[in-house]
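What follows is a single structure, written as structure tokens, with notes after it.
Yeah, one chain of the complex is gone here, protein chain that is, but the others are all in their spots.
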Amino acid sequence: MPKCTINGKEVEVKEGTTIIKAMVDAGERIAHYCWHDGLSVAGVCRLCMVEIEGNPRVQIACNTTITEGMKINNTSEKVKEAVKWGLDFHLINHPLDCPICDQAGECGLQDQYMEYGKYDPEMAEPKQKKKKVVDLGPTVVLDSERCILCSRCVRFTEEVSKTNELGIFNRGDRSEIGTHDGMPLDNKYSLNTVDICPVGALTSKDFRFRQRVWYLKDAETVCNGCATGCNVKVYYNKEGFFRVKPVYNENVNGYWMCDEGRDIYKFVNRETRLLKAQVRSNSGWSEMPAGAAAKHAHELLKTTSGDSLALVLTAQYTVEEFDAIVSTFVNEFKTKKIYFWINNKETFDNFDGILLRGDKNPNTKGLLKVLEKHGITATWNDLSQGLASGAIKTVVVAGPENQAVFPDFHERVKELSKAQNLIWLQAGKNEALMSLTGNVWLIPMKTFVEKDGTFINHAGLEQKFKKVTTVVSEALTLTEAALLMSGKNLAIPTAQPFLPLNQRPDQVELEARKKNEFVFRRGSL
Amino acid sequence: MAEVKLLTEFYHLPEYQTLAGYKAKGGYETLVKALKMQPQAIIDEVKASGLRGRGGAGFPTGMKWGFLPKNNEPRFLLCNADEGEPGTFKDRMMMERAPHQLIEGMIISAFAIGSNKGYIYVRGEYVYPIECLKKALKEAYDAGLLGKNILGSGFDFDLDVYRGAGAYICGEETGMISSLEGLKGQPKLKPPFPAVQGYLRKPTIVNNVETLAAVTYIVRDGAQAYRKNGTEKSAGTKLFSLSGNVMKPGNYEVPLGYPLMDLIMKEGGGMKPGRRLKAVIPGGSSAPVLTAEEVAKANLDYESLAGLGSMLGSGAVIVMDDSQCMVDMLGVLTHFYAHESCGQCTPCREGTGWLDKILHSILEGRGRLQDIDLLIKIADNMKGKTICALSDAAALPVLSFVTKFRDEFEFYVREGRSKVKGTTYAEMHH
Partner (left out) sequence: MFKLSEQGLAEVKKELSRYEARDSAIIPSLYVAQKENNGFITPEIIRYLSQVMDIPESRINEVFKFYTMFNQQPVGKYHVQVCTNISCALEGGRELAHHICHELGVKYGDVTADGRFTVSKVECLGSCGTAPMMQVNDTYYENLTPETAMNLLRGMK
């Protein structure tokens, strides 16, 4: 474990660590574009310059391994000059697109410029012109002029997604990123290239021009798209959620996430949500608040015998919620007719070798664990028979949050509508449900970003996540619904009833906002 | 002192190209001798001879060979015949007139370093030299000089020719390795150095055509005999490619240390009638230019030229007389480097383009006075910060031309036309 000194601080590192990794881990600032811990070393941006004692020339930090006793610094004037000119060379052909570029506010060039900028541009010649707004495929747009040719995206398609769509063509300052002859960048991990692009050369078609990043807050949570359970960061403000980006987790997803997971924010925004409960009786549909609907359902449930009551669960809720509702049904309603709605048996066990799994539910293992704990062994066939024979009269369904991955949704709705009384708990709206007949309760649920909880992923890893914010305040969590349906009242957490604005956990802090706004940081003029 | 024909002794004989003609003049006798020696003995002899790389960098060959791992790991011997440095045309002559000389040198070198596979990477434009090499290789294979169990010695060596496709950067050793591997010819990060991890991550030695050919003579005559020519630190003879405004341009083999002025005036036949010497680039376009006064003090060896702020480089001596406009000539060079930059690292990719654009602004009469200092600043900051030396190679001519001929640049910026020729760029080039 060699020891070295970085900017005066002594640091101990693992054998084989490069200087840049040690500096980043130690929290030291070092300018870099082409280096990424999840990709091979390219050493082309020439910005991560450091001075090593005993070496007359400045060296790049990404390709130099630390040896015992190395003394490294990147604060001397020599290094600062080198970085300043390195940045200048990046800027001479870079277009002045900031006002219309999505990357503004999180742009590598902007950040470096505020630290080291030469406020007196000396480039008086016409810049290189290249293609702008190139349609690279279903998810990504390319602007070749903004590209600084760090080659991160090319290395990504070579090493991580192994699909080899991208290349750098031509020599010298005519070099351009691209695909061959209009072939699309079309793999299931394409949007990671947008994340790793330090500038606005690669932008997401979905996010393009929708929001300035300094108006977005972010919070970490766990993706609910499949059983891998990638750690993600969701970006949102009062208008809703805008995008999802991966967060590094050594054991689960590394640095990446798949493209399908990028869409999970769509099921959270108000446009797709069930806002109020809908109750259908002989006189038709009536709207009421969610809590009232749950209490209304309790009136029915308290008189229902355990033999004619069934519960259907999809593996899209947290472990705590499953525990609450299953114990309510087993202990209060005295039924063990609890069924696991598996949406895609044929592709359930697929795995593409990188991150995508066929099990499109985040908490299958969690649900199975809870079912096992309560000794539930019923299979779907029992339910089908029960419904067909009329033995099961009342069904409570905890429907899927991410409806897109339930190809059999409409089929199941038809099957379950055979029951006399159907209590359907779900976050998102769906016309199939509104066309049901009989006694129906549609009660809006909270989505995964609106609650604390635990998901257990395919490998049995428990991942806890915290509430991000509230989108539909009336909606209930499954735990709350279980309480209300069993006739109890919700407990109002008295610990912190009224908190001042800057202490509420789901309000972003001023300090965090500062890192997105430049008024607080300037280079020297 | 005059020409010493060590390597080029029989180049005037057309049959020297063939195996029979080469053998008639003692060819492949040294191979027989070498195969009976210990490989380490050959390496030691090359080290003792002081042979330095003849391609441009001038790195001691024996030392480079010594960096190879001392185990049984398979290693490659690559001959760099990309010869892209402007002004250089010696390797071409060597491959056309004496392909067997190179082949013999390679077999001996491969035997010394323990390599069983070699490639000769030739630039794509050299169609005729490649033909000559291919013919010679076939002759060598047929005669049992290549392939398995060479001359019954138990040593195997396979040699193949690979044709490039037009890129100066493939003359850089790792650029050449990349190109041979089927990638773009972009240089690789060093460390790791090719001797440790080169072609396909295996230990690799890359040597110039002339260097490998010289090995034969060192083994034949011994290190001390080789040292009879040249100076203490620059031993042996070298082929110099003389070109530009001289009466007798061509390749000349002279001992290192030969006075530069003599090469130009004696072997080169001097200036054209009515012309005076103005400037000389002594080592290929990447070497800083020398004024006529500096040329008078220069000897053709590594130390003398380095002492004058230039370099021996590939040994391409480019002569400019007083009819040439230095701004115009620098424009030719900046265009070359901007065209040939591989584009990998930012200072070179953007810097070469920027230098060329500024030069052409000046040439077209749109120059500003601050552009001259700007050229110096840009070139200064391109040096020493890149993956390979092309960035330095682009910066050094700019620095030397602008510093030593500043008056011409200032005149051009002020008047919008050449001080020497009096005409504008448009007039100079229709």
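In order of appearance the chains are A and B, and numbering begins at 1 in each one.
Definition applied: a contact is a pair of C-beta atoms (placed from the backbone, for glycine too) under 8 Å apart; a residue touches a chain by one contact, two chains touch by 3 or more.
Keep in mind it's a predicted model, so treat the numbers as computed, not measured.
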Touching the missing chain are A, B
Per the touch definition above, residue among B:Arg52, B:Arg75 or B:Lys184 touching the missing chain
B:Lys184
Per the touch definition above, residue among B:Asn251, B:Thr346 or B:Ser418 touching the missing chain:
B:Asn251
Where B:Tyr16, B:Trp65, B:Tyr126 or B:Phe157 are the choices, the one touching the absent chain is B:Tyr126
Which listed residue (B:Tyr11, B:Tyr28, B:Trp65 or B:Phe89) would be found touching the missing chain in the intact complex?
B:Phe89
Filtering B:Tyr162, B:Phe193 or B:Phe411 for touch with the omitted chain leaves B:Tyr162
Can you list, in ascending order, the subunit A residues touching the missing chain?
164-171, 179-181, 183
Identify the residues of subunit B touching the omitted chain, counting contacts across the whole complex.
83-89, 91-92, 117, 123-128, 160, 162-168, 179-185, 199-200, 241-245, 249-251, 281, 285, 316, 318-320, 324, 328-329, 332-333, 336, 339-340, 342, 429-430
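We adopt the following convention: only the chains that are shown with their structure count from here on.
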Chain centre separation (subunit A, subunit B; CA means) in Å:
55
Give the list of subunit A residues in touch with subunit B in this complex.
41, 43-47, 49, 57-58, 63, 81-82, 85-86, 88-90, 92-93, 122-126, 128, 148-149, 168, 170-175
Mind listing the subunit B positions that touch subunit A in their complex?
167, 169, 184, 189, 191, 338-347, 349-354, 357-358, 361, 368, 374, 377, 381, 384-387
